[in-house]
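A protein chain is absent from this complex, but the other protein chains hold their places.
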Amino acid sequence: MILLNPIVPILTSWTATRAIPLIILLIMVGSPSQAQLVDDMADESKLYAESKQVNQFFRRFNGEEDEKGNRYYPRDKQYQSVKLRKKYFGTLFDEGNTGMSTSLKNDFSKHLLDNGRTVLLDFHGPNWFSEVNTVFTMNGKDQPVILFMELEKSHLGYKWVIRKIHADIFKRSFDRDTTKVGQFLHPLSHELDFMNLRKAFANSDSISQFTVKQFVPDHLTIFLYEIKKGNLKFKSVSEVKFHFFQIDGWYFELSDINRPGYNTGWLISNLMKLNNDAEKVLLSRYLYHETN
Amino acid sequence: MNNLTNKYLFALITSILITSSLLAQTGEISPERKQAIDSLALEKVRDLSKYISIIGSKNTAYSEATRVMDRAEELFAAGSEMGVSSLNTKEVNYYKVRKYFERLIALNYDRVSIKWYDIHYISDLERQPDGRYVGVVTIYQRFEGESADGMKYKDTTKKDITIYVERKKTQIQGRTVEFWDVLLGDIRVTETSI
Partner (left out) sequence: MTNRIRNSSQLVVLVLIIMISAFGCKSSKKAMEASKEKARIEQEAALRQQQEAEAKRKAAEEKEKELKQREAEAKLKEAKASTPKARLGEYFTAISSSPNVTSANNSVNEALTLFASPETPVLIVISEAGGQKDYDRPTTIKDYLNYLKDQKKNINTVSDLKFDSAGKIIELELRKPL
C-alpha cells in the first residue's frame, strides 16, 4: 500500500506494518467534513459502564461519583454513602473470571460496608503497587522486564517510582546450586592472604558460588547499571496491572479488561482473603517473583 | 518590654509565613474551579481534534497545514508523545506530536468518517512534585474508512489525554494577571473492542 511508505522506516515489526497505518488513520480526527457525534445510544451506554480509568475504579469503589462519572464531594449527600457503594460493588469485578466465588465477594462486601463500616481505598496511601510488564532490548534481542512501581510523596506532590524489577535475563546470571559442593575458597585461605581469589575470579561464570548463602541479587541495581552502560534499551510497555493490600485481611488485583460489552475496563481480576500476616508476606513475595 | 514585643512580633510573623506556605503546599482546587478547568481542558481537546482534521484534509494547502500544525503544537507541553496500540498486538508505538502531525500531511486517505462519542471522563487533578497539577481526559472516537482499493475498516479507539494545569502570572497593560495555563501532554491511543 502506498499509504505505508512514509512510515515504513520507523516500523520495527511486520504486524506493526499492517496495523499501524490503519491506526494512524483512525487516530485522525475529522475528515474533509466536520467531526460529528456518534449517536449510537447502546454503544455509549457501554462506554459509561466501562471503568475507564484507575481513577474511576477508586471513585466507584469509594462511592465518590455518579453513574455519569460526575464527582461527588464531601458536601454531597451521596458522597461515600453505603447505598451508592453497594450499588457499585457488583460492577467492580471481572465477571468473566470464575476464580472469584460469589460467597468470597459477599464476604468482601460485608467487610467493606456492613455494620456502619467505611473501609475505603486511599490513592495516596501505601500498600498498593503497580506491576508493569515491559519489553527491553539487550544486545539487540527483546527481553521481558517487570517493573514494580509505587507512588511516592515528593516535594509538592507525588510521583511514581520503581521499587523493584524482575528480569529473567538477570536471574540466569546468578543461578547457583547450593546443594552441590562445587567450587569454594577453603577454610584456611586467610593464611595465604587469600591468594586463591585469583583462581576463583579467573572463571567469571561461577563467581556467585563464592557469595554468602543468603545472597540474593538486586535486579534493580543491575538494571540501572545496564541502562547506564547502554546495553539495555527500553522498547515498550506491554501490560499494566495493580496489586492492592490496602484493605486489611484482603488482597485484590486490578487489570484492564478490553472486550465487548458492559463489564470492561479496570476491574478486580483476582480476590483473596488473607488470614494472617504470614499469608500476606508469602503472597507479596510471590508477586515480586522472590519465592525461588 | 521592647525585647518582648519584638520577640512576640517575630513569632507572629513566622507563624503567619509558615501557615501561608503550608496553604500554598496543599493548594486544593475547589469543586467550582475544577469544573471550570475541566471545561477548559475539554475545549482544548476539541480544538486539537479540529486542528487535526484540518491538517489531515486533502483540501488544506501545505502552507495552511503548516500554520495550523504550529497552532496545534501550541496546545501541547514540550516533549509530548502519542502512544498507539491495537487489539492485535500488545506493543505500543510511540510518536512525537510534531512527527505525528507531519505524517498526517504525508498520508492520503479516501472516504473517512470520524465521529466522537459524547461521553468524556476527567480524572481528579493530582499534584506533581513541581507543584503543577496533572489530570487525564478520556474520550472515544469511532472511525470508518474505505481505502482506494475498496477495503473497509471500522474501529473505536479510546484516547487518554494528559492535561497539565498550572497557575501562572503575566503582565497585561502594566498590571499582573493570574491565569490557568492548561496544556495537553502525552496521549495514549488504544483500540477498543466495543
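A few comments on the model shown:
By written order: A and B. Residues from 1 in each chain.
In this section, contacts are C-beta pairs under 8 Å (C-beta built on N, C-alpha and C of every residue); 3 or more make two chains touch, one makes a residue touch a chain.
These numbers come from a predicted model, not from an experiment.
One chain is not displayed; in the complete assembly it touches the shown chains B.
The missing chain, though absent from the display, is touched by one residue of B:Val45, B:Val68 or B:Val84; that residue is B:Val68.
For chain B, the residues touching the absent chain in the complete assembly are 30, 32-33, 35-37, 39-40, 43, 47, 50-51, 54, 64, 68, 71, 168, 170, 172-173, 177-182.
Everything that follows uses one rule, which is that only the chains that are shown with their structure count from here on.
One finds 25 Å separating the Cα centroids of chain A and chain B.
Within the complex, the chain B residues that touch chain A are 25, 27, 31, 34, 48-50, 52-54, 56-59, 82, 84-94, 100, 103-104, 106-109, 112-119, 121, 123-124, 126-132, 136, 138, 140-143, 145, 147, 153, 155-158, 160, 189-194.
Looking at the complex, you find that chain A touches chain B at residues 1-3, 6-7, 11, 13, 15-16, 19-38, 40, 43-44, 46-48, 52-53, 55-56, 69, 71, 73, 135, 154-159, 235-239, 258-260.
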